[in-house]
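Following: one structure in structure tokens, then a few remarks.
All protein chains of the complex are present and in place, except for one that has been dropped.
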Amino acid sequence: MPKTLPKEYYSMLEEIQAIDFAITELNLYLDTHPEDQDAYKQLTELSEEKKKLLKPFEQKFGSIRADGIDDHWTWSKAPWPWQV
Amino acid sequence: MWVYEKKLQYPVKVSSCNPQLAKFLVEQYGGADGELAAALRYLNQRYTIPDKVVGLLNDIGTEEFAHLEMIAAMIYKLTKDATPDQLKQAGLADHYVNHGEALFYSNAAEVPFTATYIQAKGDPIADLYEDIAAEEKARATYQWIIDMSDDVDLNDSLRFLREREIVHSQRFREAVEILKEERDRKKVF
């Protein structure tokens, strides 16, 4: 059985979830407001921020995506999102 | 194609060992106004709607799969450690006999999921009005599940999902305005 995840896992994950959620909201908004340049700029800035947050998280807890960059294969290892 | 990210859209926490809540939540898993129906409805409509609103159907349809995964996580957490006796108490005996601890796409009354939950009229306005209605019905279902649940953490996640229905409904209303080509007149609808 994989060992229990530290509190840090949840706090770091929630930061990623927050940025990702803002990206999702802007994505849907831009689908109906394609000319809003400010919203588009904000979306690209948040995407950059997500990349920065992903790096330390994936180094500690494994890849979030199968094509994530790591020094070995961590993606298919438990726990899965519904288990944490 | 789709790319999977190994995380939930919003954290799912369940604080009480109450498998009866799982019985209610199944409504949003495989019910008529549930997340599976929503995802399949919007993604199927993409092929016969004007190009300028395809992206919206694509992206909301995709988000619905993230919601389906959240509902599944709730049901999983509520049932995985329950004894057959607890499942019986929760009204899940029939489910257990047929499916064990597996999840199944049915509604709260155990009626299996059916494609007839999803309309596909090929008329953009008819389809978008169905989508708006579907979002409002899902919002109502979340309200009634919250009313039935005393689990504070679970209700927190359910409130998130209810709010998403509001945002999706807003976007579908905007899609109707785009198709009416009334967008620049700033008319209230």
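Here the chain labels run A and B in written order, and each chain numbers its own residues starting at 1.
We take it that a residue touches a chain if its C-beta (ideal position, glycine included) is under 8 Å from a C-beta of that chain, and two chains touch if they have at least 3 such contacts.
In this section, contacts and distances are computed from a predicted model.
Missing from the rendering is one chain, named in UniProt as "Spore coat associated protein CotJA" (options: "Beta-ketoacyl-[acyl-carrier-protein] synthase family protein", "Spore coat associated protein CotJA", "Spermidine/putrescine transport system permease protein" or "Cytochrome c oxidase subunit 1"). Listed residues B:41, B:77 or B:139: the one in touch with the omitted chain is B:139.
Take chain B: the residues that touch the chain left off the picture are 10, 139-140, 142-143, 146-147, 149, 155, 159-164, 166-167, 169-170, 173-174, 177, 183, 186-189. Listed for chain A, the residues touching the missing chain in the whole complex are 14-15, 17-19, 21-22, 25-26, 29, 32-33, 36, 38-39, 46.
Just so it is clear, only the chains that are shown with their structure count from here on.
Taking the mean of the C-alpha atoms as each chain's centre, chain A and chain B sit 22 Å apart. Interface residues of chain B, counted against chain A in their complex, comprise 3-12, 53, 55-56, 59-60, 63, 69, 72-73, 76-77, 167-168, 171, 174-175, 178.
Per the touch definition, chain A reaches chain B in the complex via residues 10, 13-14, 16-17, 20-21, 24-25, 27-29, 31-33, 62-67, 75, 80-83.
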